[in-house]
Structures are given as structure tokens and as C-alpha cells.
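There's a structure below that I have some questions on.
All protein chains of the complex are present and in place, except for one that has been dropped.
Chain lettering (A, B and C) follows the sequence in which the chains are written, and residue indices restart at 1 in each chain.
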Amino acid sequence: MRIVAILSAIAAISAGIIVLLGYFVSIPPLPDLRLLLTDWAILIAGMAVLVGIYNLVAVQMEKIRTRQKGGAYGALLVLSLIITFGFGLLLGPEDPWMRLAVEAVIVPVEAALMAILAVTLIYASIRLFQRRMDVMSVLFLLAAVVFMLAIMPTPFGPIPGDWFILLVEGAIARGGARGLLIGIALGTLLTGLRVLFGMDRPYGGN
Amino acid sequence: MIALGLLGFAALLLLGLTLWRRRSRAILRPIDAYERLNRAVGLAVEMGTRLHISLGRGSLATTRGGSALAGLAMLRRLAERTSASDRPPVVTSGDAALAILSQDTLQSGYRVAGAQEQYRFSTGRLTGLTPFSYAAGSMSVEHDENVSANVVIGDLGMESALIAEASDRENSSLIAASDDLSAQTIFYVSAQEPLIGEELFAAGAYVGAGASHEGSLLVQDILRWLIIITILAGSFLKFLGMI
Amino acid sequence: MLQIGEKPTKKNTGELEPILPEWLRDVRQQARESAEENAAQEAAQPKVQKNEPPDLLAGLASQAGADDDAIPDWLAGINPATAAKPSESPAREPAPSMAQDDRLSLMGEPEDLSDVREEKDELSEWFSRASEQPGEPFTFEPGESQDDLDLMSNLDASAASLQQPAPPKEEEDLGWLHDLEASAKRSAEPSAPRQDLGSMPDNASSQPSSGGEDLSWLNNLGGISEPSQPFDQPQGKPVPAQPAAPQEDLSWLDNLGRTEPSQPTQPPAAQEDLSWLDNLGGTSELPQPEPARPSSDVPDSSSPILSPRRTAPLSEEAENESLPEWLKSATEEPSMPPLGAGALSWFASHDLDGNQPAATQESSASLSGEMPGLSEETPSPPFGQAQETGGSTPSSESLPASNQDVDALFSMDVPDWLSNPESGVSDVSLQGAEISPAEAGASLAPVELPSWVQAMRPVEAFISEAAAGTEDQAPEREGPLAGLRGVIPLLPIGSSRRPKALSLTLQATDEQQAGAALLEQILAGETAARPLVTSSSVASQNVLRWVLTGLVMVVLGAMIGLRSQSMPVSTALPVEVSAASNAIANIPEGAPVLVVVDYEPALAGELEAVSGPLLDNMVLLRHPNLSFLSTSPNGSALVERLVSNTKINGPAPEGLGYQPGVQYFNLGYLPGGSAGVLAFIQSPQTAIPAADVENFSQYAAVIVLTDHAESGRVWVEQLDARKQSDPALASQPLLMVASAQAGPLLQPYVSSRQVAGMISGLPDAARYESVNNVPPGIARTYWDAFGIGLLLAIILITFGSLWSLFTGIRLRRAGAE
Partner (left out) sequence: MSLDLLSAIFGLIFTLMVFSYLLGDNPLFRVAVYIFVGVSSGYAATVVWHYVLVPKLFEPLRDPNQLVILVIPLILCFSLLAKLTPRISWIGNFAMAVLVGVGAAAAIGGAVLGTLIPQVQAAIDAFDFRAAPSASDAFFGLLSGIVMLMGTVFTLGYFHFSAERAADGKIRRNRVFELIASIGRIFIAITFGVLFAGVYMSALTAMIERLGFVINFFRQFIGI
């Protein structure tokens, strides 16, 4: 097993370094190798979806078999998944019947889930002071409310001074967002480097 | 060229600081959310309750994989620490490859902890292949599995509001971070102590995942100030019209 | 007779689950929501100590039950440090007993616990010799800091540490350090205390946070290998002691001290408790007929002897046990130690007669050292009460487990005569009332205790009487046993043969009564308040949800039902919107345009409303050939919906009459994220055979409809990289149509000119629509409802937050009062 871990690490590091060099160095054949390896990764991720589907079904079947809480709902999930996947394999995703699955189930449920956030977000912001009563929370809610005020259409047109609010808050938000994005990029960079150095090996190696 | 230089510099710093950190531990600023996480882990072990760890839906074949890798590093450590628990944590993901990796990570963690028998394939779950189906599946886990704490770390978008709402309804603790700013905003308003910005990538260091995680935080600090200095100097020179 | 291995631990844990998570939440909320918790809130802590131990024992039992021998091994295996760093603690016994191993590995910090054992032994010895020393109360701290029972004090310490530091406590801690050093010098193994000191800062520094000692304690629970070197642990490398140890030691002590300010009024009572304990403590050491032997001599059979420390709190007596411990944490002074442990030490001390192994003597000695006096007189309640009055306590659910475990423990290694410890108490307590303080003082003479230990034997005849009597008795009204029932069994006076032995406990001084009264008061506050608060808060939360739902649905429904379009739309275009408008105007007539559908079905409604004006304007103005490419799996199915809702494929005159496969193409799904995008940019027809162009630069414009800043970023980054090698792409505008939540995140790319123009959210779309005279579409239809919805949200958030703020402040004031 140890040799497997070592070979896996070698595979990950070499693939990663080739792709990374393909990003920054345009010396042939690095860019082509990068595309080839990313294609492989896409294929592996695609095959992983089939394994994941099995996992999804197996977990629900286990719930049904052991009569766990929600087992009956699990049966619904498995049934709908198998029917959709079965028909999808036969008919293809562009078939009108498959589009029906999207139009009749996926879009309505997702859109409705998104819609209920219009209530739950208000609820969460009302309860914010019950969670944290500090100046940052006050600033947060103040900024949100003022920004919505500046955006809000009224029967008399936009509120006076809306442009100034949008200018100042927009500038602050752009600056803050830029700082956050740069920070996240730094974190991503270092996380990726840890994997490329074999310090993190989530692929089964210790 | 600049990018390659930055990359090489970061790599060298990471190697050096990691080696250094193996000799002396870094002192990092306290982050309330991670203190809460460490308490939640210990209490879940102690009380026999379930920990729900959600790794988001960042596909590793895309650029969104960074946060997923950070979540996996944290998961590995949490797996070791919860290996003595009556109820092993449930790990949910919205990406199939990530779900497989979460199973591998759980197995590795338990193996190192000498508790292989704790591993069940059903503890590393794919709850959906699209963002909202993943969130909906995770809501069900929160509802059905007697979860005492939800640790949501990874790539999530607006669907994170559903997970936060379910956690609130189930009255379970929520420790959440995402690399997406919309999700961070939602967690900022929903979680007791929000994890914002790059704090997501500090998860490993704060749960004790090793010197490399500490080292990478120090490299982040060094690069951070280099970038700040570059921006300030560049802005000034640009204002003067010198560049 | 039941064996430990036969305990169905999961069942026990399952019984506890309904209680524990709720308690956990309550304690968390107390720790978080209030900076200065009042006594009633802090009273939640006894529940911790009351409820936690069963799980600890359950954990042990379950492992035993699952696999008598293997499980301790793997539990021990949880801590590679034991294998990785054998020489790290030279003073430690080389081979701890299986039971210790088991326990220690569950705690995950063998060094510390073995150290604790040593330390407690020294402390107890020190107690027995110098019980009048004023500084000695603090000598409880080290032992307790590593005691698995002070979970809540650890939790609250870290919680309180977020609120307030406690410099004075630090000095006390330093004083305690000196005391510890002093006691260490007197101890048989001088190196042990230093080792403890060395190990404590390691624990404290195991987490870099202010709650360090709390986190290290949690690491112990989690069974991680090296709480003292958490970051190096995965490498499994032993790390030498840190030079910063003293500092970290201070911080650890500081963390201990942090809880002090939360109970400024209690110390006097606590002090009294301590002095009282110390008086009793004089006798506690004496049962030890011999010094502690290395635990390597200890046979495995000692395991059940150690475990009851966790079992005891399950019983009614556990409550009593936890109360003084809790009172300690409430008063933030080291106070009355856990009676359960005392019970154990008493139990162990009697076991000495029953060929008790050396390690057990050692630990029992240390325990009795921790809680002198109690070790003698309190043991009877744990067992007698556990079986009879446990049901009347809040922890009644956990009672069966505790009884089984306790019985099992007795049945395993303990001589039968010891399995009924009440007898000792029954007659002890019986006599207590008659004993004068003078006699009590005399009873503390060391020489008397061994005889008392031996004299325990004949008393077993009283057990049944005592047990039967307890149910009928009224609870004690005063003294340290206040609120307990059956501690003093109704037995005929004279049934005891040792009037002097344990008489002191029943001598309640005024201070003890004050402490007990405070305890009762706090207990009453705790038991009364919690259920009401939670139920009402849950109800109010649901009501709030329903009210918000009703308001939003009714108001928006009315606006949509009325089809109101009365609100004017501003004609002032934001810079990025006008830039997008200009870019559309510059697209050549009939040129191919790539439209990337990169949003989830959840946001289809918004993205269709936001992209409609731009797409309609472009089709009306330039009649381009549209190629729809999806980078999300569901995207390709959303294309048809998009073109129909934006009336692109609708029949004229209402629609724009575009035909699929003629004026617009659905290229389908492009997998692979950035790699897929790069592949498509490099060679569209290779990536998607159905692509209508050979070269990406043939697209006159790229319009990305996205709900996610990351998706936009992928296109930005890949196009930027490609533009460096393909100058033809430089003139190709990249336009973003973004969801309102993604817009601000894409702004940096707009201001960096990587994105030529952007429409983000309904307001931009409505403005674009009205400025460019696009036929009114979805954006205009939604506009009025959007305005009213925003107004409603502003009002609800503002007044709701003010209400939240007001109630929060009121609660804090109430708490302060």
C-alpha cells in the first residue's frame, strides 16, 4: 500500500507540474501537454460522476434497508434518479422529454428554493443582532439598507443623492472585494502549491 | 514572467517556512470560528453526536478546486480527531470527484488513527451534482442525522443560504467558509462567527493539520505585504504618471 | 454478574443524545451571547459535568463491549505520540496498565494524564501534610485543569477569554506554580511536577488561540496524537520542548484565570469550602498504607477501578458530585472537588484491603488528596442514590446506564463486601450529628484512619436498610449535603461502630451553609429558566418566519397581480452599462456572437430578465448569429427557455423570429471549466464539433450570462491569456450579464477593463431597456414589484434589527441585574 501512495503522489505531482508549466511557459510541448492532461482530468471527473451516482444511490438504499430516518424519501430519490438517468442515456439530454424534466422539476424547484431566500435572508438579517451585537454588524446592515435604498425604484424616481451613495459604497465594495479576491487567490495559490509539493495528499496517500 | 517569478518565490518560501515550522510552531491570531470548530469536534466526540462536514461543490477539474483541496486537508485532520467518536462525521459534497476524495481522506485519517473500522462508505456522500441539489441533499443530512455541528468549508454559492437556514432550523452550530463572496456574505449574516475571505484556507493550520499549513499562512502574510507595497507604490507612480 | 464489556454503550449514548446536544447548545449560547454571564446561566455547567461522564464511560464500555482487548489497543493507537516519543517523559511509568492505557488513549494525552497521576499524588501528600497552608487551594488548579470533568470550565474559560482577561488571577496562578514547585520538592519524584509544567504549556500552546487550553483539552478528547505539537503531529516527528514554554505556561494559567471575573462575588464562599475541605483533608491521605508503586506493576484488572470516575455523575450523587465542582467554576476559585472522584478514591482506598493494585492506590491516593474528607464520607451517596433517587434528578435519563456501569464495576474486581459502600456512609452519616468539633479534630488523627478502613467491613449489614430508607427521606436543608436525599440513612443510632470516623461532614459551618444556599439558589435559577427560554424562542422564531413569509408573499403577489408598471425607470446609465450598450452598437451586422449560458436554473428567472434587454437590443439592432454555449450541465436545457422568454425565437411581430439552427445555435455543454474554456478558445470546433466558427476570433463579441463571479473570472482569465498570443482577440469585446449578487464581484474586472461592459441585476437591465428603447420585456414587468419588494425588505430589516437590538440590550441588562 505504501508503494501505491508513493506512486500516486508521483502521478499527482508530475501531472500538476506539467499543467502548471503549461500555464506559464509557452515552450512546446508544454501547452499541448497541459491541454492533454486537463482533458484526461475532465474524463476522470466525468467517470467520477458515474461513481458518485452509485454512491448517491447506495447511500439512499442503505437508508431504506436499515429503515433510517428519511428512508422513504430516499426511495423517491433513487426512483427519480434511475428514471431520469435511464431515459437520459437512451434519449439524450436534448430530447423534449428530458427537457420536460428540466422545465417541470429542476427549474421550478431550484427557482423556488432561490425564491425562499428572499424571506430567509430577511429573517437572518433580523436575527443578526441576536447572534452578534457589534459595530461590524451595525455597519453591515446599515450598508446593505442604504445600498438597497439607493437602488430602490420609487414612484418618484430614485431617491435624492442615490448616485453619491452608489459611488461611495460602490468604491468601498469594489476595493473590499478586490482585497478579498486577492486574499482568496493567495490562499488558493498556497493550497495548490502544498498539493504540488506532496504536502497534502487527499488521493488516498497518507 | 512576473507570474512565474511570483510562483517560484512562493514555492521557495513555502518549502523554507514549512521546514522551519517543523522546529518551532507558529503563533497565529485567534479566529473565533476555528475555536468553535475545535470545541465542536471535541464535544461531538464526547457527546456522541454527529458532525456534518460539507466540502462544497468545487470541481477539481476547474479553478474552483482550491477551496475543495483546503477543505480536504481540514477533513483529514478532523477524521483523525473524531476517530474515537461513537458517530463518525458525515461528509457531504456537491462534486463526484470530491466525494470520492472525501472517502479516501476519511479512510486515511481513520487508518492513521488506528480506527479503520470507523470508516463507512456512507459517511462520504455525494448529495447532488448541481449546486442546489447538493444544498438540498445537505439540508436533508442536517435534518436526519442528529447533527450537532455543521462545518461547511469549500466552494459554495448562494445555495449556501439553504444550508445555513437548515442549520438554524435544526438549531445546530454552523462553522462555514466559502471562496465565493456571495456565500461569505450569507454566512456573515447567518453564522455565529463568520469565516471570511482567505480564512477558509487557514482551516488546516487552525485544526492542527501540520507545519506545511502553518508555513503557507506565513507565506500568505509575506506575499500579502509584498502585494500591498506593490499596489501602493504602483498607484503612486501611476498617479505621478511615471508608469 | 455484569461485565464492563457487556455494556450496550451505544444504547446508553442514544439515551443521552436528547439531552446532551441541547445542553451543548445552551452552554455555547451562554458562552457566546453574554459577556458577563449571571449565576443562573453559569448553572448550566453542572449539567455538563453531570451529563458528560456517562458518555465517557459509555465510550469505554462500548469499546470493551465491541472488543475487550483490541479496542484499547486501537484507542491507544490513536496517539502515535506514545509510540513516537517514548522518551519524552522520563518520569512516566514505562508501561501503564491496560485500564490506564484505555482511559489515557481515550483522552488522547497519555503524557499529561500520567503526569496528572503523579502530580495528584504529590498534591495529596502535600495536602495531608500542610492542610492549613493558605495558598493550597490553588493546588487544585493543575489537577483540575487536566481533569476530564472540568469540560465546562474549560469551555467557559475560552468563552470568557474572548470577553475579559484576568491579570490578578495570573498572579495567583504564578503563586500556584510556586506551590507546585514546593510540593514537587517534597514529593518522592521531584521530576514529575517539572514535567507537568513542561507538559502544560505544551497543551496551552497546542492551539494558537486564546482558548488554547480549551482547544488542547478538546484535542485530548478528539484523541489526537500530540496536542502539544498539533502542527507537527501529522509528520509524526517528536518535537523538543519549546523555549517559549514559560510564556505558554503563563498563557495557560491566564486562560485558567480568565473565568475569574465572571463570578466576582463568590470567592469568599469558595474559600470557606476549601478550608473546610482542607480540614477534612487531613485524614484523606492516611488510608495509604504504602507509597505509590510504579504502575507497571498494575494488572489490567484495575481498569474498572479507574472508570467509575466517569460513571459516578450519572447517578443522583453525580449531581452532588458535580455541584461543588461546578460551584468551583461558578465562583472561579478552586473549590470543593468532585465527590464522584472522592467516592472513587474512597472506593479505591478501601480496595487497598482487597489487594488493590498499586496504581489504583496511587490514583486513589491522589484523588483523595484532591478531595480530602469527601473521599471518606461522600462515597455512599454515589451508589445508594444512584439506584434510588436518580429518577428525581434532571439527569434521570442517564441513570440506568450509570447504575449498570457501577454495578458492573463492583462486580468485576471489587470484593463483594465493597460493592455496598453505603454502609460506610450510613453509619458515618448517622454518627455525624452527634460528633462535636473537638471530636472531629481528634478524628483527623492519621492513626485512626487505617482502623476506619478495616472497620468498613462489618457494616455491610446496614446497606439494605440505608437503601430502603433513602426514598422516604426528605432532602437535606442545609450544609454541604443540602438538597440531597438519603445521604443520612434512617438507621438506629448506635448501629455504627466508628462514631469518630467521618463525622465532620455533617458539621456545617455558616460559610458552608452560605455556600450551599448559594448553590441551591443557582440550581433553582438553572432548572427554572432554561426550558421556558428555549421553547419561547423557538416559537417566536417560527412566528417571525411566518409573519415575514406572509408579508413578502402578499405584497409581492399584489404587485404582480395588479401588473403595475407605474414606477419610472432612471435613464442614467452606469458606466459599465453604457459601455455594454456601445459595444453592442459596434457589433458588425449579422456577425456571429457567442452567448455563454453559465448560470444555474435557480437564477434562470433573473438572468432571463437581465439579459433580455441586451439580447433583444442586439438582435434588433445587428441581427447577429447567436451561438449559445453552456458551461454548466443544466445550461444547455436553459437555452431554449432563454430564447423563448426573451422572445428571440418567437414569431413576429411579438417575437424576433429567430430560427434554431439558422440564426441561433445551441452548441450544448462545454465541460472542464477553465480547461474547457481554453480548449474552446484555442479551437472551437475541436472542443465542440457543432461550433459554427473555426477560429474563436471570428466571434464579434462574447457575452457571458453568469450568476457566479468565478465563472466570469474563468472567461476573463482565459481570454486574457489568449489575447497575448492572438492579437485578433484584442478587439473582441467581452460583455458580462450578471446576476445582482455576482455584479459587484465582477466590478474589479470591469474597472480593470478586462470586461468591456456589464449589466448586473434588474436595475441595470431596466435602465438599459428604457434607454435603448427596447420593447418592454421581463425587466419592466418585474420593476414595480422589485421596488416594493426592496422597500419591504428595507423596512423589515431596519425595524426587525432595531427590535433585535433592543431585546438584546434588554436581555443583557436583565442578565447583569
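For the reader, a short list of remarks on this structure follows.
The rule we apply is simple: contacts are C-beta pairs under 8 Å (C-beta built on N, C-alpha and C of every residue); 3 or more make two chains touch, one makes a residue touch a chain.
Keep in mind that what you see is a predicted model, and the values were worked out from it rather than measured.
Within the complete assembly, B:M158 is the residue of B:L13, B:M158 or B:I175 that touches the hidden chain. In the full complex, subunit A makes contact with the omitted chain through residues 1, 4-5, 7-9, 11-20, 23-24, 36-51, 53-54, 56, 70, 73-74, 76-86, 88-89, 92-93, 96-119, 121-122, 125, 136-137, 139-144, 146-148, 151, 167-186, 188-189, 191-193, 195-196, 201-205.
The chain not displayed touches subunit B at residues 2-3, 6-7, 26-30, 59-66, 68-69, 97, 100-101, 103-104, 107, 119, 121, 127-130, 132-133, 136-137, 139-140, 143, 158, 161, 169, 181-182, 184-186, 188-189, 196-199, 202, 205, 217-218, 220-221, 224-225, 227-228, 230-232, 234-236, 238-239, 241, 243. Take subunit C: the residues that touch the chain left off the picture are 165, 167, 170, 208-210, 212, 244, 247-248, 250-255, 542, 545-546, 549, 552-553, 556-557, 560-561, 602-603, 605-606, 609, 633-634, 636-637, 668-669, 671, 673-675, 689, 707, 713-714, 716-717, 720-721, 739-745, 748-749, 751-754, 760-763, 781-782, 785-786, 789-790, 793.
Throughout what follows, only the chains that are shown with their structure count from here on.
Per-chain CA centroids place subunit A at a distance of 27 Å from subunit C. Computed from the mean C-alpha positions, the centre of subunit A lies at a distance of 13 Å from the centre of subunit B. Residue positions of subunit A touching 2 or more other chains: 38, 41-42, 45, 106, 110, 113-114, 125, 127-128, 177, 181.
With touch defined as above, residues shared between interfaces to two or more other chains in subunit B number as follows: 59, 61, 63, 112, 129-130, 132, 158-159, 179, 181, 192, 210, 213. Interface residues of subunit B facing subunit A in the complex, by the touch rule stated above, are 3-4, 7, 10-11, 14-15, 18, 59-61, 63, 66-67, 69-70, 72-73, 76, 95-97, 99-101, 103-105, 107-108, 111-112, 121-122, 124-130, 132, 135-136, 140, 143-145, 158-159, 161-162, 164-165, 168, 179, 181, 184, 186, 188-193, 196-198, 200-202, 204, 210, 212-213, 216-217, 219-220, 223-224, 227. Touching subunit C in their complex are the following residues of subunit B: 21-32, 34-36, 38-39, 41-43, 45-49, 59, 61-64, 77, 80-84, 86, 112-115, 117, 129-132, 146, 148, 155, 157-159, 171-173, 179-182, 185, 192, 205-211, 213-214. Those residues of subunit C whose C-beta lies close enough to touch subunit B in the complex are 9-10, 13-14, 16-17, 20-21, 24-25, 28, 32, 51-52, 55-56, 58-59, 62, 73-75, 77-78, 80, 106, 108, 151, 155, 158, 162, 205-211, 214-215, 217-225, 229-235, 237, 239, 242, 538, 600-603, 632-634, 671-675, 707-710, 713-714, 717, 741-742, 744-745.
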